[in-house]
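Of the protein chains in this complex, one is absent; all others appear in place.
Order of writing sets the labels: A and B. Residues in every chain begin at 1.
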Amino acid sequence: MIEIQNVRKSFGQLEVLKGIDLTVNKGEVLTVIGGSGSGKSTLLTCINGLEPIDSGRILIDGTEVHAKSTDLNKLRRKVGIVFQQWNAFPHLTVVENVMLAPRKVLGLPKAEARAIAVKQLSHVGLGEKLDVYPSRLSGGQQQRMAIARALAMSPDYMLFDEVTSALDPQLVGEVLDTLRMLAREGMTMICVTHEMKFAREVSDRVAFFHQGVMMEIAPPAEFFGNPRAPELQKFLSATH
Amino acid sequence: MFNYTFRWNQAFNALPRLLEGALVTLEIALLSMLIGIVIAILLTGCRLSGNRVLSAIARTWVEVARNTPALFQIYMAHFGLGAFGIHLSPYTSLLAGIAFNNAGYLAENFRGALKAIPDTQTRAGRSLGMPPIQAFRLIVMPQMLRIAFLPATNQMVWAILMTSLGVTVGMNTDLAGITQELNARSFRTFEFFAMAAVIYYLIAKAVTLAARALAWRMFRY
Partner (left out) sequence: MFDTALTWNDMAFLAQGAWMTLMVTAVAVVAGTVMGIVFGVVRYQAGPYWSLPLTFVLDIFRSVPLLIQLVLGNAFQSIARLGWDPFTTSCVILSLYTAAYCTEIVRGGIEAVPATTRRAARSLGMTWRQDMRYIVAPLATRVSLPAWIGLTLGVLKDSSLVLWLGLIELLRASQILVTRLQEPLFILLICGAIYFLISFPIARLGGYLEKRWSPND
């Protein structure tokens, strides 16, 4: 369970998270939508402990992310994150990209790490591309590799930060298919996205962020069928 | 550990002489840059001329200047030319050696700057009705100057540092030469050379700052 309690966060003068309260249960798929600068991406990096927060608490299975005593590197094994920019490690082949963290962070033997990597890469449809360098992959393939790389740590939670935003339109589908597959398999996921159709299909709940505030959260039918906040109504009519 | 008394007043008393030397240092560096720039432009022209012999000569010059020690180049001027019955004074050999070195590095710098400006710039100029020379002078040159300027100022700093090598061929009027002469008379090596080091440092910084100020005025875009 991910519990977010009254989290505030500023970059200099700009307050990007103005007291967020949110709980994500095991097995749940939450999608987060909102305009740019709404704070939705920042929230993800805070959950992973990549950004400090100013006040409030974030708990993952009861462990406080930003407590001094928390071993962040250990906690991050539980929480995978995939970014808008896929950030392939360019000096490693596809399979090495995925093997690196299991070997060095989990300390698995090489053969075992490779087996995991091959399994995850096949899972996202890259079983044929094991030994090529990322520069030879399309953006969609690189992004699926990044997903496999995060999955190889067998995380309990996955965070997706606008993973299709930097892709050419014809490559968006393959990445969304991978996410749909994960959702079907019962992975607990938070997806920040602009893909409304995807949000409607896979989510258990959809949240709307606006200027650092979570204005609305509801199951997709209600969220899209009967939006209450005027900002959300405006946002939905603008994107349709 | 330090069974040595530093005596700085002797070195301080020699400051006026050291500063005179610094002027000579600056003079050699400036002259070597001017000569170097002129030769570098000629070398760049030779390399672009399409004439095999000219471009081979230019390439050899650049390669030798960049791949042998500056001190070797100065020795060549001082000792090597003796084979042709040419005996240069320390001042002239030092100047010739550094100018040779500058020309090689600057020629490479100019060529790089020229390559960095896309052909489309010339074409854009030509499309406005400019003849080739005018397009080069008004469009390509100013952009090239900007790219080449910073490496050229680095070369100027190098030239200043290289002047210190004159002492190895008997130069005794520049900063290093005078320092060495004072040192030979008094054996206060550390004090004198520390003073010289500070002066070299200040000259190098002053040149860098002046170049930056100049660049700021010249390249406003």
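Going forward, a residue touches a chain if its C-beta (ideal position, glycine included) is under 8 Å from a C-beta of that chain, and two chains touch if they have at least 3 such contacts.
Being a predicted model, the structure only gives us computed values, none of them experimental.
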Check: Which of B:Y91, B:F110 or B:Y200 touches the chain that is not shown?
Finding: B:Y200
Item checked: Contact with the hidden chain (one of B:I41, B:I57 or B:M76) -> B:M76
Next item on the list: Using the touch definition up top, pick the residue from B:I41, B:L54, B:M130 or B:V157 that touches the left-out chain.
Entry: B:V157
Item checked: Missing-chain contacts mapped onto chain B -> 1-4, 64, 67-72, 75-76, 79-84, 157, 161-165, 167-168, 176, 179, 189-190, 193-194, 196-197, 200-201, 204-205
Check: If the missing chain were put back, which residues of chain A would it touch?
Finding: 48, 50, 73-74, 76-77, 80-81, 83, 85, 87-91, 100-101, 104-105, 133, 135, 146, 149-150, 153
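Criterion: only the chains that are shown with their structure count from here on.
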Item checked: Approximate Å spacing (C-alpha centroids) for the pair chain A, chain B -> 56
